[in-house]
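Complex shown without one protein chain; remaining protein chains in place.
Showing subunit A:
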């Protein structure tokens, strides 16, 4: 027996050589530098700014204060945060309800069709959100494509009110966030072992019971990921409510934007941004505690 074969095998991961460690370090360097410079450092700056005082003409006075956070508790601003959470909640619910069957369909069809459908689903993400929203304005307005066609066909006497209302917001929101919801759910459904569904049927469960007891629990990681991926961008996203909803209500995104521009109150805007970030961190934390995998979120 050779000497090397006498050694017991090390437990866990094999120890990396110095060369391998160096390789890993160098491989990670570009992304680490990027994240440190453009994600972590700006966020720290934002958090620091949120404790400072507003100076004349939008400048920042480096006098520490907690006033910016106290101001957020003012019902005027607290209501805006609440409103944003409600809109994000509704959008997420509707997107998941529409996205789940679609994800199931894509997972069931043949591989080639599935790839084509996935590409079609991703198409909106290749176009600027602003362009998409302007397209909706053209499509939905009183003299837009839909109303013009319906009136030319004499199906309508007067144009339908499709723009600047809740209907337009829902359509726009779902369109923008559907791909984020469908892809993780598709990934979960695709991995589902068809044998388990067969077994459930063999044991006498109907389609609804099989869905509730087998399919849904086993695909829940994908659903959770979809909820997170839809809800988080939704909270801060205000372009849809502004452009399609008529901007008659404020979202937290509007509020932050206005503090950095019109009000020129950067410290208060920074405090609002930190609160938004905390809400997002909390959501991700709850997601991981519920057994969610950060890999499913693209982390």
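Just so it is clear, a contact is a pair of C-beta atoms (placed from the backbone, for glycine too) under 8 Å apart; a residue touches a chain by one contact, two chains touch by 3 or more; residues count from 1.
Keep this in mind: contacts and distances are computed from a predicted model.
Colleague: Name the absent chain as its UniProt record does, using one of the following: "PucR family transcriptional regulator", "Zinc-finger domain-containing protein", "RNA polymerase sigma factor SigM" or "Spermidine/putrescine transport system substrate-binding protein".
Modeller: Missing chain, UniProt protein name: "Spermidine/putrescine transport system substrate-binding protein".
Colleague: Given the contact definition stated above, which residue among A:33, A:66, A:149 or A:290 touches the chain not shown here?
Modeller: If we include the chain that is not displayed, A:33 is the one touching it.
Colleague: Write the list of subunit A residues that the hidden chain touches.
Modeller: Residue positions of subunit A that touch the missing chain: 19-20, 22-23, 26-27, 29-30, 33-34, 37, 56-60, 76-77, 79-80, 83, 137, 141-144, 159, 161, 163-164, 166, 242, 246-250, 254-255, 258, 260-266.
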